[in-house]
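Mind looking over this structure? Questions follow.
Of the protein chains in this complex, one is absent; all others appear in place.
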Amino acid sequence: MRIAVIGAGVVGSLIARELCKYDVEVLLIEKNLDVGWGVTKANSAILHAGYDDPIGSTRARFCSVGNAMFTELSRELDFEIKRIGSYVLAFNDEETAVLHKLLVQGEKNNVPDLTIHDRETILSREPMINPQVKMGLWAPTAGITEPWMVAIAAVENALENGLRLFLNEEVVDFEKREGRIINVITNKQVQRVDVVINAAGLFADEIAKLAGAEYVPLHPRKGQYILLDKKLGNTVRSIIFPTPTEKSKGILVLPTIDGGLLLGPTAEDLPSDRKSDLTTTNEGIQSVKNFALRLVPEIDFSLVVKTFAGLRPESPQKDFFIGKSEIVPNFVNAMAMRSPGLTAAPAIARYIVEEVLQQQMGLKLTTKKDFKPTRKGMKKYAELSLEEWQRAVKENPSAGRMICFCNEVTEAEIVEAIRRGARTLDGVKFRTRAMFGRCQGGFCMSKILKILERELGRDASQIVLKSPNSWVVDGKVRE
Amino acid sequence: MEKIVCVLCPMGCKIKYNAVDGKIVAVEGNRCPKGLSYLEEELKEPKRIVPTSVKVVNGELPLASVKTSKPIPKRLIPKFMELVKQVQIEAPVKVGDVIMKNVLDTGADVVATRSVRRISSA
Partner (left out) sequence: MSAAIAAAKKNLKVVIAERDEITGGILNQCIHNGFGLHYFKEELTGPEYAERFRDQLSRYADSIEVLTDCHVLRLNRNKKALLVSPKNVFELEAKVVVYAAGARERPFGSLMIPGDRPSGIFTAGVAQRLMNIDNRKVGRRALIVGSGDIGMIMARRLTLEGIEVVGVVERLPYPGGLLRNVIQCLKDFNIPLYLSSTVVEVKGRERLEEVIVASVDEQFRPIPNTEKSFKVDTLVLSVGLIPQVEMLNGLVSLDKRTRGIACSNTGQSSNEWIFAAGNCTAIFDLVDYVTKEGERAGEYASRYVNGERFSLGIPIVPGENVMLTFPNYYNDIDDLTLYLRCKKPMEKAVLKVGGFEKTFEDLIPSEMIVVKIPKQKLSNLDRIEVKLEEV
């Protein structure tokens, strides 16, 4: 039995890992050079509590369940989550009424421990918030994580359990016989498959169309963000939301998992032919600034580290589109993973593998006896005790060579990241947090380039930032 | 008025001048006569010290920074760069080592401005 998952974002990676628990051959096909570089790479990194999803929606079905699953998942796969809680703030009576609606909706969606706090309580916990706040909805189960790390960790674990990973490979067609898919055709090869699971993010509707299966039309919804220096990391302790509107959850102020301050996202609906438009705009960044200042009036914008944009796959129904196809019997969709896609991902993976494949489609899958459920993350030497670090350096001197000073990353960690699959500058960056800090690679990029050269046996001119033509340096100055 | 900076000494006088057909008709700002001769040279045959790099073989680093020991005529710089690109020197290199003597007959040498140690395995 061979099952192909298309798309190694957080949803596809978790589905692939779930499948690796069984005695099946699992293929994970990803068009980018690394995992988690689509929608997964640029979003708010929030584990939503689940009060914001309409009752009875697919979102509601999976959000609070997925949120709870992250505790165990983060332990198994050794990635970081922080349950810092979230506030939805109301500044007037209409907004306060919305908070009460969300409270009721959340309770119906099985979101635990929702409460409404008054101004005094809010300001005592979050002194930097706009003092004009009236009330706030407090959700203690909300949290933050590092979304690409979830995908990276899931894939590492799946690889240890037999996954076959295909990077830099794009699905271009399917071959069918008697209405069933028999082959997946990529730009590199043809693979025979028994089942196809579509987790192709922004391009999932195009994949479904190629297969002749049902889909919802997807258009990219751009979200622009501003990231600020760790010096502002204690501005707020929890995730701060404004009262949501019909359109979106709004522009937020929240800490990042590594101690920075994140503002955003905007919600700009783009036409479906702009699925690669990751540009930031003046209007977008201005509106992030303005709306963020309404929530937290004192933000020092001279401490901006970077601005960036992410795209979410939005459908007209504003809901996930998950399930087996009625037209193509061996095709399953997991698409329109807009917010809260990250939060719902573990629950969706389990649902697809247990309910959809086995119960609804009747696949007989036997569990692997030797499935290794845990994955050990990379050691961070700067977090070791002095004695542990000394011992490590005696064995491996590169554990004592600091490469990224801003985020305290050693050469040993960079080499390990490469061993675990980093082939590009961003690959190193997303696995180690090197180049993510305040100097943005000013001190370490040239060193990391040399390390990649050495470890991959490739000339520096062949090393890219993130995509095949994003070369970093040209030839030598002196040949 | 045109402006140049005299680089002969730390004063760095900003010299303002007017020139017609290459001849100086007005000058001010130089604090000593050397500035005037610097200006004349600059108009007749501008010269520059050229800092650049030279390939190093068997060194701990691939390049040694070098410079011309004296200013050379600006118009010779492109040819000079062509020559520099052909050169390679064997490590170890010491500050002051003469890499090329009397380059392009200018009377200027090309000297190393940094040391590069030889790699131990070589």
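A and B label the chains in the order they appear, each numbered from 1.
Here, a contact is a pair of C-beta atoms (placed from the backbone, for glycine too) under 8 Å apart; a residue touches a chain by one contact, two chains touch by 3 or more.
Since we're looking at a predicted model, the values are computed, not measured.
Summary of contacts with the chain left out: across A:132, A:189, A:234 or A:279, the touching residue is A:279.
Set against the missing chain, the residues A:144, A:226, A:378 or A:418 yield one that touches it, A:226.
When the whole complex is considered, the residue among A:1, A:167, A:185 or A:472 that touches the unshown chain is A:472.
Although one chain is not displayed, its contacts with subunit A can still be listed: residues 226-227, 231, 276, 278-282, 284-285, 304-308, 382, 386, 389-390, 393, 397-402, 405, 408, 410, 425, 438-443, 445-446, 449-450, 460-461, 464-478. Looking at subunit B, the residues touching the absent chain are 3-5, 7, 9-10, 12, 14, 46, 48-53, 55, 61-63, 65, 67, 74, 77, 81, 95, 113-115.
Just so we're on the same page, only the chains that are shown with their structure count from here on.
Inter-chain spacing, taken between the CA centroids of subunit A and subunit B, is 54 Å. Across the complex, subunit B meets subunit A through its residues 53-55, 62-63, 85, 88.
By the touch criterion given at the top, residues 476-479 of subunit A touch subunit B in their complex.
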